[in-house]
Each structure stands twice: as C-alpha cells, then as structure tokens.
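Of the protein chains in this complex, all but one are displayed in their positions.
So that you can tell them apart, the chains are marked A, B and C in the order they are listed, and the count of residues begins at 1 in each.
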Amino acid sequence: MDWLRWIIFVVIILAFALSFVMAFILLERRIVGKFQLRPGPNRVGPMGMLQPVADAVKILLKEDITPAKGDRWVHRLAPIVAFAPALLVFAVVPFQGKGPGLGFSLDQPAALADLNVGVLYIVAVSSISVIGMIMAGWASNNKYSLLGAMRAIAQMVSYEVPLVLSIVGIVIASGSLSLNSIVEAQSIPFILLQPLGFLIYFLGATAEINRAPFDLLEAESEIVASYHTEYSGMRFAMFFLGEYAYALGVSAIVSVLFLGGYKFPFGLLPQSFIWFLAKIFLVFFLMLWVRSTLPRVRIDQMMAFAWKFLLPLSLVNLLLVAAEGVSTIGFGWAAVGINVILAIAFVVIWANRFYRVKGVTVG
Amino acid sequence: MADAKKPLGQGILKGLALTLKHFLARPIITVQYPEQTLVHSRRLRGCDLVWDPERCTACCTCAKSCPQGNIRIETRLRPDNTREAVVFEIDHGRTMFCGLCVESCPFDAIHMGKASERATYSRESLVLPKEKLTISPERQPSGYFRPQFEAELPPQTLLVYGGRASEGPAAPAAPAGPPAPAGATPPAAGAPKEKVGVK
Amino acid sequence: MALRTEPIVVNMGPQHPATHGVFRMRVTLDGEVITDLEPVMGYLHRGVEKLAEARTYTQFIPLTDRMDYLSSMSNNLAYVLAVEKLAGVEAPPRAQYLRVIMAEMMRISNHLMAVGTFLDDMGAFHTPLLYMFREREKLLDLFEMVCGQRLTYNYMRIGGLSHDIPPEFLPALKKFVRDMPGFVDEYDQLIRENEIVLARTRGVGVLPRALAINASASGPVLRGSGVKWDLRKTDPYLVYDKLEFDVPTGAVGDIYDRYRVRIEEMRQSVRILEQAIERLPPGEVRSDVPHLVHPPRGEVYGHIEAPKGELGFYLVSDTGIAPYRCHIRPPSLINLTALRDMVLGMKIADAIITLGSIDIVLGEVDR
Partner (left out) sequence: MGLAISFWLLAAAAVGSALAVVLLRNVFRAALLLISCFFAIAGLFVTLGADFLAMVQVLVYVGAIAVLLLLAIMLTREAATGSPFSRWRIGGAIASVALLAAMIAVFRATPWKVADQSVVLKPTTAELGARLLTPESGFVLPFEIASVLLLAAVLGAIVLVKEK
C-alpha cells in the first residue's frame, strides 16, 4: 500500500518539521541566551517551553498588511513559495535505514521517498526558496526589501556553486545520489573522510540559509528586516518559520551527508533515528555557537569568500576525492589521515593567501 | 593593533572559545526580576515624592527650586500666624525626580520615596494631592539627602559583589581576574520563588 | 542603447534599528556603494539651550543629564565647571577628586556602551554588548549608591557635589577597579583579533588626520586619527594634572582605531581611578555657595574631555540667577559632521558601523 505509506510519512514529516521548528525557535533563544549569560525566555510554561506557542498566538492575531503600492498577489504568494521548499526537503531525508535498529526493524528505509536522485532533489528544491524572497522583496515596494532581495540573489547564486561541488565529493565517495545509500556508505563518517568538504558545505549552507556570520540578508542594522520588512502576522510567521525550517533542513542534510545520519559512529550501537535527531541538534548547536560569537561580514567580503575561498577549495576537494577514488588509496582510514592533513594545510595556506591579498578583505 | 603575523583564524577561534567557556561555565548574571529583586540604594530617588505635613511650614522653597515648576502650593495663614499648605500637589507624571526640592527644603518636610514600582493606567492618577503624598506603608522615604533615614535602610546589593549587600565583613574577598558571577541562578520553573532583599 | 544605472535613494531613519535614536540619513546608493549621504537631525530637539535661560544655574543641572544620557555625570561636570568659572568659585579638593572618579567611571561606562552597540551594528548579535553590559551594570550600581539614580544622576553641584559618597562606596569601587582589567582582556579575547572584525573595520570609515582636525572632531574620533589631543592633558581641569595616564591614539583613523582607542581609554580610566582612590583627601565636598548663584556680568566657555569628546558650555551672565545665554558644544554633533566624508564610496554596511564608531547620542546631537 504505497499511498498509505505516503500519507503516514507526510504526517510524520509535518509533525517532525513543525515540532522541531518550534523547538529550534525556543532552543535558539535559550542557547544564545546562555551564551550571553542570560537565561533566555523562561516565562511561559515550564522553562519557557510554551514560548513558541505564545509567539505563534501573538503573531497570528496581528493584522495582515499589504503595502498599498505593492504587488498584491505576489506579496501574498511570496511566503508560501519561500516556506514550501523547506518542507519539501524532508521528503528524501531518511530517518532510519532498512534492517534492525534500536527498538524496531524496518523492511525499507524510513523516508517518504528514497529518491535515487535525492541529493539533486535537495539542491534543486532548496534553490527555489530564493524565489520566494525575491517575490517578497519585489512586491513589498520597499527599498530595504529590494536591497535584501538583491543580496539574496547574489548570495544564493554564489554559494550554490561550492555547495554543490562539495556534495559531489560525497557522491563520488558513496557512489550514489540517494541519501539512504549515502548513509549506508558511511562506515567512516564522511566528516572524517572529507573534512574539507564538510567545512565548505557547512559554511556554504550557513550562508544559504542566511545565518550568522552570513546573515546579510536580514542585517537588521543595515536593511531593517530585508525582504520581510513589510510583512506582518501570519505571512511574516511563514518567513520566520521557513528560516528555521531551513536551518532544520540543513542540520538534517549535514547529519545525513557528513555525520552518518541514523548510524551511530562506527556502528558501535545499532542504528536508530535517535542518533539522527541528536546529530541534528549538534549541528544546530554549532550554528548557534557561531552566531553568538561572530559579527557579520560585508556583502563584498561574502561574495569574495564564496568565489575566492570556497570555490577553489571545493575544486581542490573534488580533485582530491576523485584522485583517491581512482587510485589505490580508496576511502579507508588511510584516506582519512591524508585528507585531514591536506584539508588543514589547504585551508591554512589558502586562507592566508585570501586574507592577506590587498583589496580583497583588508582595505 | 592586531599583529598581522599571527596565524589566521586564531582570532575567531579565541572568540569561539570564550563564548563556549561562558556557555559551559558561567552562571547566568541577570536578575530574574519579579522573583528576585535587588535592594536599591539607600539614597534611591524612587518614583515617589513623600511629604510630611507635620514638618511643612509652607515656605514654598521646594516649589521655587523645582526646575519644572511642578510643585503646586497654595498656602493660608493660620490664626497663630504660621502658614499651612492648603493645596500641595505634585504631578508624578511630570517630575523628573531630580531631588532639588528635597535638597532645598529647610525643614526636611519633603523626601524622595524609595518605591520603584508605580505604574498606573492613567496620567490623571499620577497627580497626587497632599492627602496622598504623606508617608504611608507603601510610601516610605528614602535616604536621599536625609541621613537620618539613610542609616536605617538596608544596605544596597551590588553586582560588583555578585549581588550581595554592599557592606559588612561578609563582603567576599575578590577572586583575582574575571569575572564575578552575579545574582542567583534563575529559579527553575516551579521552584519556590526566591526573594533577594526587600522590595 | 546607453547603459545607465540609476542611484537609489534610501531613507534610513528616523526609525531605524541602527541609527542610535531618531537620526535620519538620506543615503544615495549605487548598488551597495554610497555615493552621497545627507544626515538629517533635529528629531529630538528639545530646546535645552533655551530652557537654560528660564532656569536658575542649579536648576539646569538635571537638564544636562538628559543631553548625553549615557554620560550624564560628564555633562553635569562640564556644566558646573563652566558655572564655577563664571562665578569664580572652586570645589573643595575632596570634591575635585570625587569628580574625577565619577568622570572616569562614566567614561568606562560610556565606552562599554559605545563599543558594545558598535559591535551590535556590525551584527555580533548582542554577545559583546551583553558582556559589556555586565560591567556597565556594576558601574550603574555604584552611581545609584552615590546619587540615587542609575541614568540621570544630577550629582554635581555648583561648588562641589550634592553629597559625599557613602562609606561602602570606596571598597566596592576598589573591587571593580581590580576586576576591570580582566574583563577588558576578555573583550579583547572575544573581538580584538577576530578576522571578521578586522576585515570589516580596518581601512573602513577612515577619517584622515587633517580632516579630523579641520572637522573639529574631538574625543576618540580625533585620537583615533592619530592626534594626541586630550583636554585632560592639554587644558587640565580638576586634578588631572596630578594624575598619571596616557592618551592612546590610533594610526590610520579607521573604525578599528577608534574602537581600540576606546578600549585603551578604559584601561587608562582604570589607572586614573586607582590613583584617585588612593589620593582621595578627606574633607568637605561642597564649598559654601548659595543656592541661587549670581555670577558677575561676563561670559565664559568651560570645556571638559567628555567620553565622546570635547563637551563645552558657553555661558553668558547678566548677573541674574539664570544664564542670559547658554550654548552647548556637543561632541557627538561635531563628530557627526565628519560622517559624510568618512563613508563616501563605502558600502552601506560600512556606513552603519562608521556611524556606530562615532558614538553619537541623539539627545546630545539635537539637544
């Protein structure tokens, strides 16, 4: 009964995504608060756990405003276009693999659709959301929104390139585009096998979902709230939730691609979706940690970072992985040693070169 | 100036290490206000002015010293040739609590209050006539320019000492270097509400 | 078909998260590059100078609190020094030392706020700001202890101070002075060598030395441009000539230099505090000045090195109880005039942090 399975998974994914997005909103505020020596929201419910609910209720009661001279229909559609891809990403994310796991056994991978082009699907779908941002920026008839949307385009188009190139390394190592096969292929987590790829993917993805230090898109000190300056109420909430849904999506994808998804590291414990969720939180914590420490980069620096730093490094990474694939080294522990050393060397050398060049970053 | 020769990325890593250290080791320094309160300064200029009709001779020095012209007094000659204030009115919505009236009063008849929670729903209710200006349990004078009150008030809690009182031998020796944890840890939900000091 | 691009005119403010109040900038942008910037001010104009003419000399002191509300004590000090000069009175030695202590505490507090909000403008999501607020709160506690309020102190009086300090003040201040260098080190660890901060601030918003002098800039903005000009040294008032401290200066005049100057000034202020506490003489804190001062006919300009720069009060007396004319030289306003020159050709994000690095308070700019 395929359709029954689909319905069940749609429900699971919706419940998973929405509850995790709520949890992320709360966690972000609590964890960043802890980083800043304050407790964060702790008023509503036990330990502030109902804060997202209170926020949601408040935001739903707000008036839904459309700018008088804006493009009405585009303005209304934009949040939907921006939000929907965030949920679509989870369609191919495997929560648990085939076979026995912690607690129960499955006869096929626990994903809505284990697409054999899963990686491509994720890249394709996540590139859609920028259209929602552009629509919002355009339709708001607001200069901040327009500037934000233009930044969004520049950012998305630039970071897509190293992002995809770093995924190609994974695809070469695992020999498949299906996320489940990628997880299965990770007897050694790919973060060890391709540390450079992980770095590039993590930085690129941080930029793609507009999180610090690449949160230029919503640099509130510069362009107020960027493309959602003119949004309020429910429609603003969709942008807001969408952002966290992307953060969740990226955490999930990083866990799947680099951290071994639902597998416990080195197979010490049976596979389970619990490890997957734990890894998601770990990646998200990393993002929060970075966010609460680093200031924002400037737009030209960000573009330079994508094109002059990440892109060459991702090409190097690709070359390295391909060379290992065709040579006798393969993808074992020997490759781990070589890659870790080479990754550190490349990053240090290239970073020095990138940073010290006059006119690139230091004026 | 930062040294350009230092290995790259170490600045970011140092910052990350510091925030992680704070995340893991440092207690929360904010005071959870409704549950915890810090004791104010003994000289607090709270959002109150307290008037003592017994001592007031209706000399109007306070009204003259007020930069805002905010104290309204109408006086009357008593049969015994002294004066009394028939009307003594202060608009608490307009005063800036500079304390000049308290400072200038020759008979210690007007004091700063030590209350700090005086929100109301209407501006009109902030205009206090003389009946409402007198000392009452919730309108206590503070020690501002009134050493006789100052001595009786509890010592201020200071964040320099981690939210403890400002004097006495109990003031803890300073651990060298940063930082002084301040305030108690926030109460977990459901924990009994803790009162630091008095309101 | 000729390719031509049209500049966008973006109106930033008066309600904008990064303008530190109700400041407005009309920015002409070519893409992200600023081709023109026109500051528009006056949204917080309250006519403080005119109000002074309708107040006695003493009554005006609380109003000076409300100019630069982040360094009220320095405003008090500048004003009372000007009035004292006009009336020919002098504060007793203890009051002079206490005024130095207050002014330096105020400088630390103001610089903490300035650097914190400037990093906030840079997008450092409040973490440095909150670390700095931790110390600022301690200072505000101490201010509350001496004068009863945390923001609008109204502590200085003509001929001294309103009160002496309470006995528990000095131990607490000593503890603060002992701890503070460690905290400054902590801020340095967090941001000083951060590559993003360096990339954002070095060579950005440069105010060349000559321009800084011509624009009559003062305070950290001037010293960041490499001019060793500090009224505490060049025109000493109070007891600053008896205290040892250095005047930190920058080299290039960029945002990074201004930020470093502020951080170094905090260290110097701690030094001054240490010495002032040590030498604090006993005695009166208020000389015998009547409540209503009648200064002789004349005019006077009194200035101090406020945390933001040279804060001057120009007062004219017609022997009445109120100044005949009062004019204020606010450091924020004068420093702000150099903003346009600093940001032309920069990116819009640079303009924001340049504004942050000037450290303005709109209460003072518009008065």
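Simple rule for what comes next: contacts are C-beta pairs under 8 Å (C-beta built on N, C-alpha and C of every residue); 3 or more make two chains touch, one makes a residue touch a chain.
Just so we're clear, the structure is a prediction, and the values are computed from it rather than from any experiment.
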Visible chains in contact with the missing one: A
Residue, one of A:22, A:47, A:111 or A:156, that touches the chain absent here: A:156
Given A:57, A:124, A:278 or A:319, the one touching the chain that is not displayed: A:124
Contact set of subunit A toward the excluded chain (per top definition): 71, 73-74, 115-117, 120-121, 123-125, 127-128, 130-131, 134-135, 137-138, 146, 149-150, 153, 156-157, 160, 177
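Definition applied: only the chains that are shown with their structure count from here on.
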Arrangement of touching chains [line / ring / star / complete / other]: complete
Chain occupying the middle, per Cα centroid: C
Inter-chain pair with the most contacting C-beta pairs: B-C
Chain of greatest Cα-centre distance to subunit A: B
Inter-centroid spacing, subunit C versus subunit A (mean Cα positions, whole Å): 43
Whole-Å gap separating subunit B and subunit C, where each centre is the average of the chain's CA atoms: 24
Subunit A and subunit B: spacing of chain centres that average the CA atoms, whole Å: 48
Set of subunit B residues in contact with two or more other chains: 8-9, 12, 15, 18-19, 22, 29
Residues of subunit A whose C-beta touches two or more other chains: 35-38, 292-294, 355
Residues on subunit B engaged by subunit A in the complex (per definition of touch): 4, 7-9, 12, 15-16, 18-20, 22-23, 26-30, 32, 186, 188-190
Residues of subunit C touching subunit A in the complex: 8, 10-11, 16-18, 29, 32, 119-127, 130-131, 134, 190-191, 194-200, 202-204, 254, 347-350, 352
Complex contacts: residues of subunit A adjacent to subunit C: 32, 35-38, 143-144, 146-147, 212-213, 215-216, 219-224, 291-301, 355, 361-363
